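One chain of protein is taken out of this complex; the other chains stay put.
The letters A, B and C name the chains in turn, as written, and every chain counts its residues from 1.
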Amino acid sequence: MFKKILIANRGEIAVRIMRTCREMGIGTVAVYSEPDSSALHVLEADESVCLGSGEPASSYLSIDKIMSAAREKGAGAIHPGYGFLAENPEFVRRCESERIVFIGPPSGSMLKLGDKVRARETMKKEGIPVIPGFSRLNAGYGDMEKAAEEIGYPVLIKAAAGGGGRGMRIVLSREKLKDSAASASSEAMSAFGDGRIFIEKYIERPRHVEFQVLADSHGNAVHLMERECSIQRRFQKIIEESPSPALSPSLREEMGMAAVKAVVASGYVNAGTVEFILDREGRFYFLEVNTRLQVEHPVTEMVTGIDIVRKQLEIAAGGKLSLSQGDISARGHAMECRIYAEDPELNFAPSPGRISFLKEPHGPGVRVDSGVYGGFTVPFEYDPLLSKLITHGETREINIMRMLQALRNYIAMGIKTTIPFMIDIIGSVPYMKGEIHTGFIDEHFMNWRPDMKGAELAVMAYLADDIFPVKKPAPVSAGQSSPWNTLGGWRIY
Amino acid sequence: MFKKILIANRGEIAVRIMRTCREMGIGTVAVYSEPDSSALHVLEADESVCLGSGEPASSYLSIDKIMSAAREKGAGAIHPGYGFLAENPEFVRRCESERIVFIGPPSGSMLKLGDKVRARETMKKEGIPVIPGFSRLNAGYGDMEKAAEEIGYPVLIKAAAGGGGRGMRIVLSREKLKDSAASASSEAMSAFGDGRIFIEKYIERPRHVEFQVLADSHGNAVHLMERECSIQRRFQKIIEESPSPALSPSLREEMGMAAVKAVVASGYVNAGTVEFILDREGRFYFLEVNTRLQVEHPVTEMVTGIDIVRKQLEIAAGGKLSLSQGDISARGHAMECRIYAEDPELNFAPSPGRISFLKEPHGPGVRVDSGVYGGFTVPFEYDPLLSKLITHGETREINIMRMLQALRNYIAMGIKTTIPFMIDIIGSVPYMKGEIHTGFIDEHFMNWRPDMKGAELAVMAYLADDIFPVKKPAPVSAGQSSPWNTLGGWRIY
Amino acid sequence: MEHTWRLEDILTVDYKLKVNDRDFSATAEKCDGDRLRVSINGVEKIIAWKRISDAHIFLGADGEDQNLYIEKTGGGKTIHLNGIQYFIKDARDEGMKKHPGGLKETGGKVTPPMPSVVVRILAAAGARVEKGEGLIVLTAMKLETTLTAPFSGTVLSVNVQAGDRVMPGQVLVEIDRDKNTGD
Partner (left out) sequence: MEHTWRLEDILTVDYKLKVNDRDFSATAEKCDGDRLRVSINGVEKIIAWKRISDAHIFLGADGEDQNLYIEKTGGGKTIHLNGIQYFIKDARDEGMKKHPGGLKETGGKVTPPMPSVVVRILAAAGARVEKGEGLIVLTAMKLETTLTAPFSGTVLSVNVQAGDRVMPGQVLVEIDRDKNTGD
C-alpha cells in the first residue's frame, strides 16, 4: 500500500478521501490555491502545497504544478477526486510516465470511454442497449427522415456541439421534422458556431439510473447496485438515492450485469459508474461511463457498507478485489442532498462568502461530507458545493423523514444555501411516491417559493432578540493574556 | 401509533428517543429538573414540563410528578430510557393502572426478572446454563464446603447484599475456604450490615457478552446478535462492540437461541438484553436480563441496520414484529465509547461544569449520541455520561482505526473527559488483538497516564497563541442593535 | 455614557416589521423572567424564550417549542426556522435595501452582488440603455450572472474590463438616469 498520496482536489471530496487515508495509515498531501489557504482540506491533510492563485488554470488544473508537488513531497500516488483533472487523459499519461500511480483507470481506457460515440459503439457491440439514434452527422435530410421513421416518433433533435438544451427539439411527427431540423440547426449554429444536428429516440419522463462498479487490474469486476439520480436542476444532479424506486430485482440484475459487461469490455480498472437512461416501460439505455469517483458515491457506501475510496486505493495499489458479486447486498435506503451555496429565492444565484455560523446535523443514519466550516470564506472561484448530506434508513419512507429532519437541522449563516428548496422537494407528494424523472423539477418546482408559514414565530424571535440583545463580552483590557503584561521576560533587541 | 409520548429521562438517551419519535411523526414531551432547564433534551422536545429541583427524587424519580405531566400534556405513552425509573415495577404498575402505555415490559415480567435468584431458577429450568453456585444463604459452613467441592475450585465468595467488590474473595483451594468465608462475611457485614455470603464458580478472565432481544405481545421473539461489553471500569461498561471477537458462528447461534428462550420463558415483551458470562473455553452462563433499552443499543443498530427505539414503539403500540430471525444479519463491526465527564488523570473524579467549546467528530460510519452542547453546563446531580461515540466499519480492524480518529477529533473544553483514556485502550495491542475480559483495565491500565509525546507541539501552540492573542471584538457601542437607539418607536408608560 | 431609562422601566415596544414582503405590526412587553407578552397583527400571546447562544433562541409559543437561529444581515435579521429563512427588517427604516443577496443597484451605480470575475462587457460609455438591458456579465462559482440596467439612461462610464476580479461595493458601471421617465 502507498505510504503517502497527494489529493489533487479541494472541498468535500478531498476531505473525504483523506479520511479513508488516515484510517489506512496513509499520509496525505493537500494542494491548494491562495483563496483556499485555510480551506478544510488543507487543515485535514498531513502536509500541503500551495499551487498558486485562485484561477483553476494556475492551481487545481495545473498538471505541472501538481506533478511537481507530488515529487517534492514524495507522494506515491495521486487521487484526483472528481472534476478538475479527474477525467483528463493527459494528466493520467503524465502520472504514468512519471511513475506516480494515478488512482483511477489507465489513460487508454479513459480515452476510449471519453469519446461518447466510440463508447456507444463499444456497448452496442457488446449487446448493451443504447438509445436508438442516427449519428451520421453530415448526411442529408432524406437520410435523417428515413432514420426517424425507423426509430419511431417522437424523436429528439440534438446539436452535435450540444449543451444546455440549445439546438434541441422534440419532434412528434414526420410533418414537423423538416422545420424543426432547420430551426434547431440554425439555433445550434448561432449558439455553438456549429449547425450539425443528429436525432435520437425521444424518451418521455426518463429516469437517470447508474450503477457503481469496481474493477481490479486482475480482470475482476463487480457492481455495487444502482443509484437513481433523476432529480436534476440545470442538468446537474441534486438528489440521489439507492435503491431506485423504479427497479425490480430482475431489472436490477439485468442492468447490473450490463454495467459489469460495459466495464469489462472497455478494459476499465478502478471505481467507475455506468449511467443509463430508464424509460417508463422499464427499458434501459446506456448513456456513458464516468471514469472517476462520483459526487454521489456515499449513497452506495451507505447501502452496501463498502468504503469505495478504500477499494480505489487497494485496486490502485495492485490489489485483487476481495469481493465477489454474491458478497454484495444492499441494506435499507440511502439518499443524498447536495448542499450548494446558491440562493434558491434568487434564481439560484451563487452565494460565496464567509460562513458566519454553521451547525451541521448529526444522529443515527446521518452523514455529512463537508468541505467547509464555520468561519470559512467560501471562495467564488469554484463550484458552489458546500457539502453533501447523506442519510440512511430502513426503508425509503423512513429515510425521507430522516432526511427532512436533517435538512431542518442544518443551519448555515452568512451565505445562502439550497436547503429550503431541498426540503420542499423531498417533502412533496410526487417525490414521496417515487414518481421522479429528469424533468421533475421543471414539472413541479419551476416557480418555487419557500413556504413562509413560520413567519409569525420568526417575528417573535426577532422581538425577543431585539428586546434583549446579546451581551457583548467586555472590551479586552489592554494586553490581557498578550505579551504586553509579561514584559519582564522579554529581551528587546 | 401514539400521537404523543413523554420521555421520562434526560441526557443523550432522551434526545435519541426523541429523534426516532420525530421521524415517526410522534409528538414528544420532555420532563426536566431545574438545573436541566436548558438541557439538550428540553431543546429537542416539542413540549416540556419542569418537575422540580435537581435532586432525582424530586424530579426524574418522582412517579407522581411524571404521571401528572403525562396527563397534563395528553401523552399516550411513556418511554423511560435507562436508569431512573426504567426498571421500577412500581412505576410500570402506575402506568398500567392509569392506562398510559409503558414502553417496556409488563410489570409482572419486570418483577420476575428483577429478582436475580428467581430469574436464575427460571433459566436453569429452561436448560440455559447458569454459573454453578450455591445460594442457600443460611446454610452452615459444612454445606458450603460440600458445594465448593462439587463446583470445583477456584470458587468465588460473594456477599448476598453485594456490590463494588466488597465481601468478595477468590478461593483457590479447600484449605483457604474457611478463612476466606469468615473474612468475606465480616467485610460484608461492615460494608452492608449483612454478613450473608454465597459461593459460585470463579471464572477467570471472563467476557461479558449480551444479546439484544425483541419480543412482541403476540408471542414472537428474535435476537439482534450480541454485544461484547468486557471493557469495564468500576463495574461500569465503557467500551462495547459487536460482533464479539470471541464468538464463532455456532456459538453465536447457540447463545442467541438461549437468549430468545430466556425472554420467551419469562413472558417478556419489548426490547431487552440477556447478559451472559463467557469463559475462556467458550462456555457461557446466564447472568441476568436487563428489562430496558441499554446504553449500548446503538452498537446493535449499526450492525443490524435496525432502529431499536422504533421497534420499541411499534411493539408498545401492540404491533407485530415484522422481522423473523432469518431477516436479521450483522454487517461489519460496530463499537461504542462512552464519553464521561470525568478526569482520567485524577482518578476519574467527576468533572461537571460549563462546556466552553465542543466539537464532535463526524464522517462516514461515525455517530455521536450526545446529550450536551457547547455552552451547556453539565449538572453535578446526574450521571457523568456526556455522549456516546459509536463507529461502524467493514471489519474490526478498520473500525478501530475509525474510532481512534474520531476520538482524536472530539474536542470538549471547560470540563475533563475520558477521551484520552479511551484512545490508549482502543489503541493498545491486547485490545486490538481482541484479548479482552472484564479485568482488562485492571490488568493493563491500572496506573494509566496519558502519553505526553505532543508536549513540544503544544508548547509551540502556546507560544503562537501568546504572541498573537485573539483579537476581542470591539466593545459594543451603546445600544447597538438594542432598543436604546430605536427609541423613536417606543411608548413609555 | 448615561441612560435616562433602565430596561425595567420600558413596558411596551412598538414594531413595524416586514417579513420578506409581508407586513407585521407587533408590540412586545416584558413579563416576569424569560417571558414576553407580544401582540402580532393584533393577536396577543405570552411567549417563553431563552437565549441558548448568541445565534440560538429557544422559543415556546402556543404550547410548542422551537429552536430559531438569528443572523444579522444587511438592514435586518434573518431568522432560520426548520430550514426556512425569514428576512425581517424594520419597515420604518428609510434606506430600504433590497432583499439580501439581491443585486445591489442603487442609484446609477452598478455593483456586483458577490465577489466575481468579469466575463463580458455588454455596454459602452456614452451608449443609451433601456431598463433591464444587460450591462456586464460576471462569473462566480462556475455560473454566469448578468447585471442589468436598473433604469433607462445613458452609460456614463464602464470602470472594468473582461478578466477583472470585482467585489461588492465596487462600481462597475455608472448610468445617468433619463429625466421624465416613471421608473
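Just so it is clear, a residue touches a chain if its C-beta (ideal position, glycine included) is under 8 Å from a C-beta of that chain, and two chains touch if they have at least 3 such contacts.
Quantities reported herein were computed from a predicted structural model and do not represent experimental measurements.
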Study note, to complete from the structure: Not-displayed chain touches, in the whole complex, chains A, B
Check your understanding: Which of these touches the unseen chain: B:D343, B:E394 or B:E435?
Key -> B:D343
Practice item. Write the list of subunit A residues that the hidden chain touches. Key: 37-38, 42-43, 45-48, 373-375, 478, 481, 483-484, 486, 488-493
Check your understanding: Given the full complex, what residues of subunit B touch the hidden partner chain?
Key -> 341-343, 345-346, 348-353, 356-357, 359, 380-384, 407-411, 413-414, 416, 419-420, 423, 450-452, 454-468, 470
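FYI, only the chains that are shown with their structure count from here on.
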Practice item. Between the chains shown, work out who touches whom and classify the graph as line, ring, star, complete or other. Key: complete
Review point. What whole-number Å value describes the gap between the mean CA coordinates of subunit A and subunit C?
Key: 32
Review point. Which whole number of Å gives the spacing of the CA centres of subunit A and subunit B?
Key: 40
Review point. When the C-alpha atoms of subunit B and subunit C are each averaged to a single point, how far apart are the two points in Å?
Key: 49
Practice item. Could you list the positions in subunit A whose residues touch two or more of the other chains? Key: 466-467
Exercise for review: Would you please write down the residue numbers of subunit C that are in contact with two or more other chains?
Suggested key: 13, 15
